[in-house]
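With one protein chain withheld, the remaining protein chains of the complex are depicted in position.
The chains carry the letters A and B, assigned in the order they are written, with residues numbered from 1 in each.
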Amino acid sequence: MPSSSEDLAETARVRRNWLLSTPALVLLALGAAGPLLIVAVYSFLEAGEYSGVEWRFSLDAWFQILFHRDIFDDTISLADAHLTIFWRSVKLSLLTTIATFIFGFPTAYFIATRAPKQRALWLFLITIPFWTNLLIRTFAIMEVLRNQGILNTLLMKIGLITTPIQILYTDTAVLIGMAYVYLPLMVLPMYAAIDRFDFRLVEAGYDLYASRWQVLRRVILPIVKPGAIAGSILVFVPSLGAYVTPRVLGGGKNMMIGNFIDLQFGQGRNWPLGAALSMVLLVIVGAALLAYVRVSTKENPHG
Amino acid sequence: MKKLLTSVAALATVASMASAEGELNIFNWGNYTNPDLIKKFEETYDVKVTVTDFDSNTTALTKIEAGGHGFDIVVPTHSYIPIYVEKGLLMKPGIPEMENYHNLAPQWVDVDWDPKREYSVPWQWGTTGVAVNTKAYSGDVNTAAIFMDPPAELVGKVNVVPEMQDVISMALMYVGGTPCTTDKTMLKAARDALVAAKPKWMSMDYGMTEKMSNGDVMASVNWNGSTFRIRNNNPDVVYGYPKEGYIVWMDNAAILNDAKNADNAKLFINFIMDPENAAMISSFARYANGITGSEAFMPDDMKTAPEIVVPADLVAAGKFTGACPKEAQDMYTAIWTELQK
């Protein structure tokens, strides 16, 4: 059956569109899907004797993630060490997210309520830390927290303490460092949300007998929630894979997922396990993003 | 404008030099190569040298195995030399026939990892022991108990560098075993000792040259060269050689099989066996080098440094550890994971 000329034109148009988007698709395939595929494939191989992989199929890596074969009596149990490390990373990421929200929300609120001319300056100041390398920022925090550092010296000079407080190499230090490093990622989307917020609603809230706290909780927060969620995702995701900050400020006594993956690729010489762990991390991040999409579409069905 | 033209001209010069015949690409540990040494070699042989850094033996090996790296010379730790050889990555450049071969100190000629020195020559060697600030603890420092069972004065003030290989090997020797063992009783004892000691540690971190100099850390598993630099900043810090066993290591320069500038690489291998040049290597990174007669060209403080001159009664406690076989390595990793979980 001969197709009409309209059908032909439609086919040509579809083909042209595909052709035009080819460069983007190729780039996506090579840049995103390709490396991911390699990691996925590696997780199903055997570890090489000294480094790299042997091209033999094996489920060892995936088995090792969840189960632990005792090196001493060969009994198989749940890999509690791995779960402990994962849980520590997730917990730290959650705490970091909460901390950045507690400090980021008032900061964003402050900036969004300045005169428009001043806002640009404040935003500019918020982005300044991005200009320097993460490692340098982390070492700067270390300089503040260490026993002979700025904070302890100051507290001793004032006379509040007589011996330095051990902050460096504690979970507190890691939390402070992470919150500092990721704060801008919370402030910027929160600012965007508060900037769009109609402050006349605050007056409406007061008018309807809401206290300051109720206005914050019942009016402002629900409306800027999408910004808070976006900020939380932006903070939570990189926190989960954080490597440098926990290592430098935490003293390296306890591993995060990032350090654990590094161990497999480096000193541990077990690339398949490293690859499998990376995939698990990816799944956790993917789940977090999916939850975000779910929540945000449910909240706002028409936009 | 004139400045810009000059820089463009300079760039052009660099580019033309890079494409010229006289080239040499060295792959070495970061902050380990004396720039004066490179300058001297460049001037002597009219060769343009490029030094690229790596931060661990595994990354270096991985990169070289992948191919297309363009390096001529690599400087792995002794334990990795057999791996390179087994994988066929190194060439035999005829080292014994080289002009400066006779300068090799006798004890560094017939070594386990490279009998007769067919593949590699010494770059530097050192030890992994403990550094202690005597202000905090004045007892015996020649023991691994400094970190395996810290004395009360050091509890909460000890650091352990996160070098899995060195730390577990030292722990094994501390409990009476040998490095890279697969003896499960020993491994278990080492693990239990490490896990029990960990709460008394302050951190597991690098960067002790700085942190022990300024007094943030009072004791640490540490390298001798680093401790030497610490003592120069802070005279209270001493280096201890654990009598239960400490780690001796040597980094060695070797030529890669696929080197594009093999002739220049051979010149360089011969060049660093010259005592004066070897002394330049040592005076930069502060480790001994293994070339006879180089002491004469070294700074005075290095000739008697207790971090470099091993006390006679403790020489025997030093152990070269090879790269562990996969089975032992997996147990090391399992112990390490449990330690840091």
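Here, a residue touches a chain if its C-beta (ideal position, glycine included) is under 8 Å from a C-beta of that chain, and two chains touch if they have at least 3 such contacts.
Criterion: contacts and distances are computed from a predicted model.
Participant: As a check of understanding, state which of "Thiazole synthase", "Phenylacetic acid degradation protein", "Signal recognition particle receptor FtsY" or "Spermidine/putrescine import ATP-binding protein PotA" is the UniProt name of the chain not shown.
Facilitator: Going by UniProt, the chain not displayed is called "Spermidine/putrescine import ATP-binding protein PotA".
Participant: What shown chains come into contact with the chain that's not displayed?
Facilitator: Visible chains that the missing one touches: A.
Participant: One chain is left out of this view; which of A:83, A:98, A:210 or A:244 touches it in the full complex?
Facilitator: That would be A:210, which touches the missing chain.
Participant: Need a quick check: the contact residues on chain A for the chain that isn't drawn.
Facilitator: Residue positions of chain A that touch the missing chain: 198, 200-201, 203-211, 214, 218-219, 222-223, 302.
As a convention for this text, only the chains that are shown with their structure count from here on.
Participant: Okay, in this complex, where on chain A does chain B touch?
Facilitator: Result: residues 47, 49-52, 68, 71-72, 80-82, 84-85, 146-148, 166, 168-169, 247-248, 250-255, 259-260, 263-270 of chain A touch chain B.
Participant: Which of the residues in chain B end up touching chain A in this complex?
Facilitator: Going by the criterion above, the answer is residues 56, 58-59, 61-62, 65, 80, 83, 87, 156, 159, 162-165, 184, 187-188, 198, 201-205, 214-216, 323, 325-326, 329-338, 340-341.
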